[in-house]
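To start, the structure itself, in structure tokens.
Complex shown without one protein chain; remaining protein chains in place.
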Amino acid sequence: MRRSLRESSLAYLLLLPALAIFGVFTFYPFLENFRLALYENPPFPGLPSHYVGLSQVGSVLGSTGFHQSLVSTFLFVIMVVPCGLLGGLALAVAAHQKLAGMSIYRTIFSSTVVSSVAVAAVVFGTLMDPVVGLLPWLGINPTPPILSNPTWALPAVALIAIWQFLGLSFIIMTAGLQSLPEEVLEAARLDGAGGWTMFWRITVPLLSPSLFFGVVVGTIYAFQSFGQIDILIGPQNAAFTHTNVLLYYVYNALSVQNNPGLAAVLSIVLFTILLVLTLVQFRFLERRVHYASD
Amino acid sequence: MASVTFSGVTKRFDDVVAVNALDLEVADGELLVLLGPSGCGKTTALRMVAGLEEVTDGDLAIGDLRVNDLAPKDRDVAMVFQSYALYPHMTVQRNIEFPLKRQGVAAAERSSRVLEAATTLGLDELLERKPGQLSGGQRQRVALARAIVRAPRVFLMDEPLSNLDATLRVQTRSDIVAIQRRLGTTTIYVTHDQVEAMTMGHRIAVMRNGALEQVASPTDLYDRPATAFVASFLGSPGMNLLAATGFTGHDGTPGLRAAGAELPWPDGFSRQPSGDVTLGFRPEAASLGSEGLDARIILVERLGAETHLICSLADGERVVVRQRDRQSSHQISDHVRIRIDTDQIHLFDAESGLRLGEGT
Partner (left out) sequence: MRTRRFTALTLTLALGGSATLLAACSSSGSSSSTTTPSATATCNATALNAATGPVTINFWESAARANATVLANLTNQFNASQTKVHVNLVVQTSYADTWQKVKAGLSNGQLPDVAQIQDTDTQGAIDTGAFLNEQNCINGFSYQTSDFLPRALAYWSVNHQQWAMPFAVSGPVLYFNQNAFTKAGLNPATPPATLSQMVADAKTLKTAGQGGMGLVLDPWHFETWLATENDLLVNHNNGRTGRATAVAFNTPAADQIFSELNQMVSAGDATTNSAQGAAAFDNLLGVGSGKYSMTIDTSAALGTIQSLLATGQYPNVKLGVAPFPTAVANATGGVQPGGSALWISSKSSPAKEAAAWEFVTFLDNTASQATWAAGTGYIPLRTSSANTPTIQKLWATNPQFKVAYTQLVGGAATYASAGAVLGSFDDVRTAIATAEATMFLGKESPSAAVTMAANSSNALISNYNQRIGQG
């Protein structure tokens, strides 16, 4: 008894630095957020904040801006995750061929992982520019121009996010393909599976751990993206309210509007959405995942 | 059902020759075991039959049909893999059903055939399970069921028992033999385990370094090994092999000198009056007595029903003596004399390892 007490106090002592860091940088801010949500802040620092209780939560959740943000966020995620995963899978399958020089393609396909959001945004922004860009040259030139067009701005920035996610998605899918059990694929070949049957009935289900991991990581990535929007759209763009995804809303609420209360409410919402989504993913999606039998 | 014929079949991976000009015919309905140490090319030979490896040279036929360029699915062969290679996302039912679906067999027939195969292998209670919920032995039986449900012309089995524990292995071994005998399907069975080979095969083909050493029935293989390699590879422990030299005595009778002792030239082997030979005898062909080769016991293995005495000869070579005697009184370091039953001596050419010709 005495010994176990000593052991456990040693364990707590050893855990203390980690707990302290988590406490200061994660748990405290996390809890502080709930307090902040109860205060209404002035548009400028240095002026008094007011305790308003839950009324701010209610008014934020009921606001048109929030509803639009929610819609934009989910549209963005729905565009980015499936397209990014399927694109990565397609590239991974293409690069899985045993051909000479394939490693060059692998390098190219995975390179978007290391490209910066800013560079990608500027390059794509130039391609989409209505006067000097590639799209008008191809005859695609909506009015208002894509990046200030309430309809097309969100798909445009989603395209950039998809492009950026392709690298990671490609790497996940390639790793998945390379660790597929060779004998199962051979068994399927002998059993008469070929082409599409092989791909959809055998390869994709065997890849389900990678696909599931990709869905989780991709969803988080998509919820996290706002660099492209900040660089290409910005808060004074006609398409702003249609591209104001939740995390960008949080960022704007803080950096532009000096509104920690709003930001706190929004980030609690974002946290809740991600938590629920991840639980749902694990609860329902993971059932369809088949980890290789040991 | 069909025969499988290898005619000069060669498989090269870049510079490495995995199978070298293999000539082998597996008869219709036969269970042929491909036996050999790892890397001998037996699995490659099997995979060529399946179509999973391309034939570099030579002809491979199933029945009368040359299959070199035929896709795996068109060869009508079923394979059982060492890892079982079950589809982890499908139930047992759908695993077994998968090849039938691909063949376009109607649903009603499919389910009756699946049920029949599953019943044969005692899986009828497990049809709704997924592979992850099964034990190793059950998975192995699902793999077998998936193979037999197709009623293919040829079964190919690649070390199907090596992932099972010893007890299950013996049980499944006899199950496979029973099914094969009942269905009469031509079967090629790859293993490195000589006990499996001896107990299961109609014939055994021993391979080494990509080439065929000998193909024969298990007893022929044991009693008349064609090469020193086959002699040493089969049997547990394998045949004792000693370097020996033939000589002709003063009276003109041929003799054999090994480990400092002289033996008469055994009957049934063409004489090699001069030159080196390899003398082989099985552990059970040796006994301890008052005369024979000088030896010292270095290890005593008591296996219950019998005892193996591992002895070191004067020149340092080792031989194993098998004693039926349960309570052998011999101890390590005992000096003994080993007597060899001359009727059970085998002679091989010292260089080529080939069994010396029959005759006088």
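Observations on the structure shown:
In this document, chain identifiers A and B correspond to the written order of the chains, with residue numbering beginning at 1 in each.
Here, a residue touches a chain if its C-beta (ideal position, glycine included) is under 8 Å from a C-beta of that chain, and two chains touch if they have at least 3 such contacts.
Everything numeric in this text was worked out from a predicted model, so none of it was measured.
The shown chains contacted by the absent chain are A, with contact judged over the whole complex. Within the full complex, the residue among A:V71, A:L135, A:V204 or A:A238 touching the omitted chain is A:A238.
By the touch rule set out above, subunit A reaches the unshown chain at residues 25-26, 28-30, 32-33, 36, 39-50, 63-65, 122, 125-126, 129-131, 143-145, 147-151, 209, 213, 216-217, 220, 223-224, 232-242, 247, 250-251, 253-255, 258-260, 263-264, 266-268, 270-271, 274-275, 278, 281-282, 286, 291.
Operating definition for what follows: only the chains that are shown with their structure count from here on.
Note for the complex: subunit B touches subunit A at residues 50-52, 71-73, 77-79, 81-83, 85-89, 98-99, 102-103, 130-132, 139, 146, 150. Partner subunit B is touched in their complex by these residues of subunit A: 181, 183-184, 186-194, 197, 202, 205-206, 208, 290-293.
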